Every structure is written in structure tokens, then in C-alpha cells.
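Let me begin by handing over the structure; questions about it come next.
Every protein chain of the complex appears in place save one, which is left out.
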Amino acid sequence: MLQGWSGWASGPGAVLLLMALVPHAFAQAVTGGEMRPIADIFQPLSRPAEMIHESAILVLAITAGIFIVVTAMLIFVVWKFRRKGAEDDLKEPPQIYGSTHIELAWTVIPILITFVLILVTSRTIGEIQNAKMPEDALKVRLVGHQWWWEVHYPDLGIITANEIHVPVSSRDGKKRPTHIILESADVIHSFWVPQLAGKTDLVPNRANQTWIEPFATGTFFGNCAEYCGTQHANMLLRVIVQEPEDFEKWVANMKQPPLTPESGLAAQGHRDFYANACVSCHRVDGTVAEGVFGPDLTKLMTRQTIGAGVADLTPKTLRAWVRDPQDLKTGCLMPDMKLLDSEVDSITAYLLTLK
Amino acid sequence: MNPDTFDPNFQIPAPERIGEERGSLTRIIQELVFTVDHKKLGLMYIGSGLIFFVVAGIMATLIRIQLAVPRNDFLEPDVFNRFFTMHGTAMVFLVGMPIIFGFANYLVPLMIGARDMAFPRLNAFGFWVFFFSGLLLYFSYLGAPGLYAAGSAPDVGWFAYSPLTAKAFSRGHSTDYWTLSLLMGGIGSIVTSINIIVTILCLRCKGMILGRMPLFVWLILVVAFLVIIAMPPLSACQIMLILDRFAGAKFFDTQAGGSAVLWQHFFWIFGHPEVYILILPGFAIASEVIPVFSRKPIFGYPVMVAASVMIAFISLGVWAHHMFSVGMTSIGNTFFAISTLLVAIPTGIKIFNWIGTMYGGKLRFELPMLFCLAFLFQFLIAGLTGVMLAIAPFDWQLTDSYFVVAHFHYVLIGGLLFTIFAGIYYWYPKALGRMPDFRLGLLHFILFTVGFHITFFPQHIAGFLGMPRRIYTYDTGRGWDIWNLISSIGVIFQAAGILFFVINLIYSYVWGKKAGDDPWDAWSLEWATTSPPPSYNFETIPEVRSRRPLWDLKHPDDPDWKYE
Partner (left out) sequence: MTTAAAQPTEWKLPSTRKVAVITLIVTESALFTIFLVAYLFYMGKSLNPPFPSQVLEFPLLATIALLSSSVTIVFSEKALHAGKKGAFHLWWAITIALGAYFLWFTAMEWKHLIFERDLTLATNVFGTTFYSLVGLHASHVIIGLFLLTLVLVLSLLGKVPADHTEHLEMISWYWHFVDAIWIVVVTVVYIISIRY
């Protein structure tokens, strides 16, 4: 019932979405699956989000009922007891000071409703927060930075940024939950991918945790949900849920460092990459670039966006970023490196080989 | 008047210097600056609050323009971030609190039959401290710029979570202006609240036992207690933040083992009671207006008092419902979900009591009543979305999204601001001696109500669709475009409504119908003196026998004290 109206709500959004994504549809089909930019909390596609959804529907039903009853009372009273003209004013109405029975009734009923809500809430909190993760759950460690996400797969030896790949679970078959540890390198951030789970904050000096268990493939959109400074709006996150075979393929690819280009513009770019101190912030597996302040670039070109979602990743946007990241994401912590045009071209060419 | 020295031929001497006649500008400014009269201070509080309201409202308008379309470039991210920080900070501390203290200052001594507040000079001190704190906050735009334009106005959000406020992440002095301004303002609030408590407990006229005080006075008393208990945690936060930023202290320094979450606990221990401090005076105004315009006493006075006290108590124990996503244990989350749901009970009961007051009455839809009716409807919605947020798992989706923004604007605008409008229209004749114009007020009401719903209702939906708060822009294709556009359009109506409100205030003062002592046929003591009251409030201090002394006078055959 409620799915219907939120579908209506996203109607115009869906049209715009199609318009925006048609050019990318083919490019994403292989890695991203179905794009799910409408992060509707009433379209949960993962177990914790579904558990939240159940209690949400109940609460909505109760509050909707209360709303209808009280509004009806209000409208009734306003209509029935309106002043009916000057003659009516001559006598004051009966001065009633209260009524113990009525007041008792409208105290007891809210208490009962509250009691029900308390029971539902406690149960759902426990179910989600105290869920036991199986031994073989995929582990992801997310470290929040101003304004990007550092992604580690500690058991797989993979480091990436801004995108998390996970295998899909089956409702009645194999469950493949992902256990996510949340840390922060600077200020408080918050992990929020609405269709997959509720929010959990990334707090410095504190390892929080959450979990997801998606039942559908596709690219799920999320945002940082705790104001973290200038570019909080552009700290976007994507969770790409894949069939197990595709996920394994992705893992295998991620573990394979890219080949260092030996000739051409890309090779020049590789040299310029080192000459311009890019390595002090960035890491490229298989090279001496071991920087940890910025996103890992090893498999940059497998990602869908640049700058943690500030733009789709295309050769054009990549070049623009390399030339001056402040243009696309003003205030971000990668400075304008003041590269020569030739360096911009060559480094871009090099980065395009990182896939 | 002493009959021995009274001289009927005595004339007031002519002014010594040109321009010093009563009413000249220098004289008026002199009076304002040096006054300790609770009525003048009350009007100064409300006037300053309304000025800051317009400034903060303009900021909100600019925010909505920026968010009207995706990837808009109307405002730079830094400018946007400063605007929402200043908008929130100003609305809470420079609009809400002062207007509340303004109403309290003006009305409490009149309603309890006293000549002034207990400590008039302390009263003036409290006002000027607030006023300077407001100037200090806005001075940050000019005074704080530092290296690489780091600085200018604060941009850390009105609740300024650490470690974002640490020197490392908040360079320049913008955060310091925020901190010092709020520390100053906090002192003003505490001092004024002490004054209110002493006045209410010690200066009531004869016969006015606590059980015979107007509900307005009861609620202000409860609010004052909440302030003196809840404001010091904010002051403590500010002191700790200053020590962290300037003396290298480690309160919130995570590198040294400090806790980033500790700020949140301390801040919300202040912050949650603060929102009750903001809304209870709205209840206070509604509890005066609704009975008078229903021609009936408030339904269930004792329970209304008890519910208010309960709300205050419970509100001290719900603070971590602002922190459900921070990673507390399931026990912690459950405790705060339960306490938050509990506070909904006495709050809901009040709505029923107001409806019960109207039931069987003869409702008059004057301006104050119109705003109170809208308040009831809007506060109902606000309370219900609050219940949704109390459900911690649901909150894990809704917190930090536009749903919360919609919720608290329904509370603060739909609830508090509407009752403030009701109160201003209701007591305008008493304070300024003129009736507010009904037609201008009706335009204000219709435009503002329509605009308010157009702006804030769609924000619930944007929240449901995953839109976080405090973002200066968003991508198309997320489903948020249409709701943001509608929300921004609503601002036009709200602005028009406020325009008519301001016009009404001025027009009625100059050309409004002269008001008598008691234009609304009301029952509390402020209506027993002239409009405006003389500086000494009452010719003789009254004596009361019931909760509605003027009802007793007007209905000697059927006085309240027979039934109470």
C-alpha cells in the first residue's frame, strides 16, 4: 500500500533519472547493475532496512490513526461551537472546569499506545544491533575522511575508495551479510545507504559497526549523513551489490595491480605522477606510491564517480579534476597542484590505465 | 498623594533645553538604555527578537533559493554552511529565547499583581547581555576572517559537534565567536530565569496561591527552572571548547583519548530541555488565548499544570535520542527511546485539554484564536513526527535527514512561532493601546500558514527519499528535485505573510483603533489595568480569590471561587 505512493513520489524523479543515465546505461551495466539512485526508505532491499521498515509501517499506521482522530475532533469542535452571531454572545457558555473521567480516558489510551510502541521498538533495536554475524561474513572497514570514504577489505587485502562491492544474499537461500566496521580519520561522519540499513556514525577514536544483507543487485546510493564540513554535500557513497560470481570477478580484478605503462603518454604520466608528489597522498598498488592521505587510486577507473560522487567518472571529468580539483569540489583537501597542461594530459592518460 | 502637600496649582515645569520634551528621540533612547521597567524591557526583548527573526529569515530564504534546483550555484558551499549555522543559532538564541523572555518579562508581573520583577536592574542586565551576544555573533562576519578566508561567521552547525570545532578543523575564529556569543547569552538567560523564579515565588499578590496563578505564569515558572538546570551544561560545553581551542585542553581531543561523543552528550543534555524551553511558552500563550476565545475556563487546570511539570522532568532524561546513530549500546538506545515516548504522553494530553476547552464554548475567530487553531493542527503533526523519531530504528533512517528538519520546523514555526503571533496579536492592545488590524492580520495568517505548509511538508518526503540535512546541493535523479522546488516556492508566501505582519504592527500602532483596558473580555489581572499600563502597573495591588479574578468581578453571582 505504501509502496504505491512512494513510487508516485519518485515518478518525476524516475523520468529525470532516465534522462540523466541513458548515456551511462551501457557503461554501468557490467559493473553497476541496476542504478538505484532513489534511496527510498520505504523500498528496503536489505534485511536491517526491512526490519526497520516493519516497525516504521506500524508506527506510521498508529500515528496516522491518531492524526485522523484528533484532526476530526478539532474540525468538529471548531465547526460545532463557533460563535453564532451577536445574540449568542449575550450569555457565556457553561463554564466546565474539567472532567476526571474524560481526562483519565485520554491519559490511559495514550499510555497503552505508548506501551505497544515501546515493545515494538525494544525488539527491533535488539534484532538489528545485536544480530550475530556469521564467521564467514564479508568484512569491510570504512574510514571516513573529509570528504571521501576509505574502503578496506581486511580479509581480502583490497583497498579502494567511495564504493563498496558486496555479494547479494538470497531471501530463502544463502545469506551473505557484510559486516562493516566504521572509523574516522578526522571528524564525525555517518554511513547512510537508506535502502540497505539505518545510519551509523563514523566517530574518531571509536570503532562502530553495522551490517547489511542486500536481497537485490544493483548500485545503491548513499550519503554522508553527519555534517562534516565544507563538502559534506559531496561525500557520496555507492554500494554495488553483485551476484556472487560477479563479486568474485571483481575481487580478483581488485587484487591484480595494474601494469605500469611502458610507452606513450601514459608512461610519461606515470613519471609525472611521481615527479609531482602525487605519491605523498595516493597509493597505487604495485608501485612505490604508498600515500594514505588521499583515496587509493589502484583501480580508479573501475569506479563510477570521481571526488566521492561530485561528478560521474569520465575522461573529461578526470582531466578536469587533475587540472584543478578545487574547480569541481571547492574546499576539498586536494590542492590545486598547478600542473602544466602537458602534465595534466599525461597524468590523466596514466590514471586512465588504472583499472 | 499626601493631602498636606498637594497643590492643585502645581504645573509640570517646561523643559530646560530644546528637544528634551517627553517623547523626543534623545529622551526615548535614554529611557530605553537606562530603563529597568519590566514592560519596556519586555518590548525591547520582543522587538530585538523580531529584528533577528527577519535577518535569520533572510538567510533561510537564501538557503531555499540555493536548494530550489539541483547543483545550483547561487551560493558557495562555505557561504551556505555559514547561513544554516547562523540561521539555526540565531533562531534559537536570538529569536526564540528573547521573545519568550520578552513575553515573560512583560506579562508575569502584571498577571501576578506585582509592580515589577523582583530584581529590575538584573532584568536590564539580562537584556543587554543578550543584545550584545547577538551583536557579537553577527560581528563574526566582519571580525573573524583569517588565513585563506578561514573564519567569517561560524559554519559548524548550530550544535557545533566536535571534533569539527577543534582548532584543526575549524580554523580562524568563527567558532570562537559562536562559543563566546552563546556563553554570554547563556548568562543572560540564567540571570533572567532566576529573576522570573524569584518574582513568581515571592511577589504574587494576596490570595494568589500557586494553584490560582494563570497557566501562563505556571508554564513560565517551569521554563525558568528548566533554564537554570539545562543552560549550565551549555555553558560548560562552551568553557570546555574554549579551553580545547585556546589552552590545548583535551576534553574532545580524540588523539589524546578524549571523546568526540562527550560533546554530544553534554550539548544535548542542554539541547533537549532547550527545545522544551522553547515550546512550553507557546503552550503558555495558547493556554491563555484559547479559553478567552472559547469563553470557557481551561479544561483541567490541575492536570495541565501536572503535565507541564512532568514534561519538564522527563525532558531532562531524553537527550540521547539525538544520538541514536552514534553507536550506543542497544540498552542505551532502548532507554532513550522509552523516555522519549514517555514525554509524548503529557504533551498529547495537553492537546486534548485545549480541545476540551473549546468543546461546548462559543468560539470567536479573532486573530489570536486563528493562530492558536493552526498551532493545534501543526503541533499535532509535529508531535506525531516526533513519535516517529522516538522509535530508534525508524530514527536510524530519519535522523540527520530532511525529515528531522521538517519535524522541528513544524514544532518551532508551526508550534512556537504561531503562538508567538497569537500572543503578539492578543497582548498588542494591552502593550500599545491599539487594536491590531484584523484584515491585515488575516492576510498575514493565510499567507504565512499556506507558505509554511508548502515549504515544510514536502521536506518530510525528501527525508523519506534519503535526502540528508545540511547539504548545500544535491544531484538530480535522487527524487528530491520536485520536493525541494515546492519547498522553496513556499518561502514566497511566508515572506509575504511576514510583510503583512510587520505592516500590521506599524499600521495599527499609528492608525489602529484605541483599545480599552479589556478589549477581549478576558479574565487575568493584566486586563485589570489601563492599556498600556502605567509604570507602576496597578493603582492598588489587587487581591484574588480564584484563577480568574476578572471573571469573578464580572460575574459576582457566579464567581469561580465557588467551584474551584
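The first chain written gets the first letter, and so on, giving A and B; residue counts start at 1 in each chain.
We adopt the following convention: a residue touches a chain if its C-beta (ideal position, glycine included) is under 8 Å from a C-beta of that chain, and two chains touch if they have at least 3 such contacts.
This is a predicted model, so every value here is computed, not measured.
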Inquiry  = Given the contact rule set out at the top, which of the displayed chains would the hidden chain touch in the full complex?
reply    = B
Remark   = Given B:Cys202, B:Ile331 or B:Ile506, the correct residue touching the omitted chain is B:Cys202
Message = Of the residues B:Leu43, B:Met111, B:Ala160 or B:Ile190, I need the one that contacts the missing chain.
response = B:Ile190
Remark   = The listed residue (B:Ile51, B:Ile65, B:Ile229 or B:Ile446) that touches the chain absent from the view is B:Ile229
Key: Given B:Gly134, B:Gly258, B:Pro291 or B:Gly423, the one touching the chain that is not displayed   = B:Gly258
Task = Go through chain B and note every residue touching the omitted chain.
result = 118-119, 190, 193-194, 197-198, 201-204, 206-207, 228-233, 235-237, 239-240, 243, 247-251, 256-259, 262, 266, 269, 528, 540, 542-545, 549, 552-553
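What we mean here is this: only the chains that are shown with their structure count from here on.
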Message = What's the distance between the Cα centroids of chain A and chain B, rounded to whole Å?
response = 35
Remark   = So, in the complex, the side of chain A touching chain B is made of residues 6, 9-10, 12-14, 16-17, 20-21, 37-42, 49, 51-52, 55-56, 59-60, 63, 66-67, 70-71, 73-74, 77-78, 81-84, 88-89, 92-99, 102-103, 106-107, 110-111, 114, 117-118, 120-122, 124-126, 128-130, 146, 182, 186-188, 190, 192, 194-195, 197-201, 203-206, 208-209, 221-234, 236, 309, 330-331
Key: Contact set on chain B toward chain A in their complex   = 76-78, 81, 155-157, 161, 163-164, 168-169, 254-255, 257-261, 294-297, 299-303, 325-327, 329-330, 333-334, 337-338, 341-342, 344-345, 348-349, 351-353, 355-356, 358-365, 373, 376-377, 380-381, 384-385, 387-388, 390-401, 461, 464-482, 555, 558, 560, 563-564
